[in-house]
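Notes for the one structure printed next.
All protein chains but one are shown at their positions in the complex.
As written, the chain order gives the labels A and B, with residue 1 at the start of each chain.
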Amino acid sequence: MAEFWRWKEYNWKDPDKDWKTAKMITAGIDVGSVSSQAVIATDGELYAYSSMRTGSNSPDSARKALEWALQDTGMKQENIQYVVGTGYGRVNVPFANKAITEIACHARGANFMAGNSVRTILDMGGQDCKAIHCDEKGKVTNFLMNDKCAAGTGRGMEVIADLLAVPIEQVGELSFNVPEEPEPVSSTCVVFAKSEAMGLLKDGWTKSKVLAAYCLAMAKRVSELLERIGVEKEFFITGGIAKNAGVVKRLEQVIGISAVQSKYDSQLAGALGAALFGQALLQKEKAAGKVA
Amino acid sequence: MLANYGYKDGSGEYFVTIDTDKCTSCPHHGCIDGCPEHIYEMITDDYDDNVSAVRRDVRNTLKYLCAACKPTTGRGVLPCMAACTPGAITHSW
């Protein structure tokens, strides 16, 4: 099976920061079904991070992601005072002080990455779709997660891209290569949408036109999920979908709101939120005199 | 917080929503024993509130689990909603 959103494994550290002067060092580890991220925060600011493929073993993936984020920083794992695990594999982060759901972490991370005026967050990954409404502090006020049905997830897009033999990273660009926007694919169910797409090809539709029709169907589908939690400005998108302009542009048109941009990689939202949760929890423990 | 548990698929939308602000005010959480399919459980959520939630292992089968309480004709008040005195539970279908 082709891979959903193509992305690179990488790590980064802030060259202008000296972690040794920090009062509080926390880490967030997001072990997802496809990729894992580790973020190290010093005094509530982003210091270093890594993003890599999740292996078959969650504890291993968590450890490797953290090791890679630590690389070339001179920092050791024991220098980190508080670790929060999140994502599918969050309960499998052996060195975590606490596990927090990806819903809460994404909201907190988005609040940091795109500013405290963010109210609506869409996270669309390879196998699920999350819609979150939050307040100015990044606290969740309304949420839903859909991981039952492949429609509206990266997997649904993958099935259609496979059918058309189009590399997934080209879907967005190709979908705009149409003289005018076609009607969306009418079936929600991916199995039926695939049959429908086969019929459209037989009718002489170009691949681009089929992709346009499916991207629009996906945008509509996601907008329905967003409506349940209430769409409010500002709107921020995280996860793999952020990289597919074919869906994002159409979604912005359907809901009538443009997504805010962030200078940070949208994949970091979960791990960053987890590290910030860690910061708050550490502060609380310090205040209670539990730790030095 | 409004916690929506469930899903949407081609056939429809199946969400059970718990208003955690109302739920925390409840002393007895009648939903836990009130649901014949035992879909609810008590959790400590991300903000350290003790609230009821739909069990993770049943979130993707609510359409079928809740079917017994939702006959096509003659549907009465759902037992979980009747047992929830603060009125924190709603069903989308």
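Keep in mind that, in the parts below, a residue touches a chain if its C-beta (ideal position, glycine included) is under 8 Å from a C-beta of that chain, and two chains touch if they have at least 3 such contacts.
Quick note on the criterion: contacts and distances are computed from a predicted model.
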{"item": "Protein that the absent chain corresponds to, by UniProt name, given \"3-oxoacid CoA-transferase subunit A\", \"CoA activase\", \"ABC transporter permease subunit\" or \"Protein-arginine kinase\"", "value": "\"CoA activase\""}
{"item": "Identified contact with the non-displayed chain, of A:175, A:188, A:208 or A:223", "value": "A:188"}
{"item": "Which of A:8, A:202 or A:263 contacts the chain that the document leaves out", "value": "A:202"}
{"item": "Candidates A:150, A:168, A:215 or A:275 - the one touching the absent chain", "value": "A:150"}
{"item": "Touching residues (missing chain, whole complex) on chain B", "value": "7, 9-11, 60-61, 63-65, 67-68, 70-73"}
{"item": "For chain A, residues in touch with the removed chain", "value": "1, 127, 148-150, 155-156, 159, 187-192, 202-203"}
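In the analysis below, only the chains that are shown with their structure count from here on.
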{"item": "Separation of chain A from chain B, taking each centre as the mean of its C-alpha atoms, in whole Å", "value": "27"}
{"item": "For the chain B and chain A complex, residues of the former touching the latter", "value": "1-10, 13, 15, 46-47, 59-60, 92"}
{"item": "Complex contacts: residues of chain A adjacent to chain B", "value": "100-101, 103-104, 139-144, 146-149, 151-152, 187-189, 192, 224-225, 228-229, 277"}
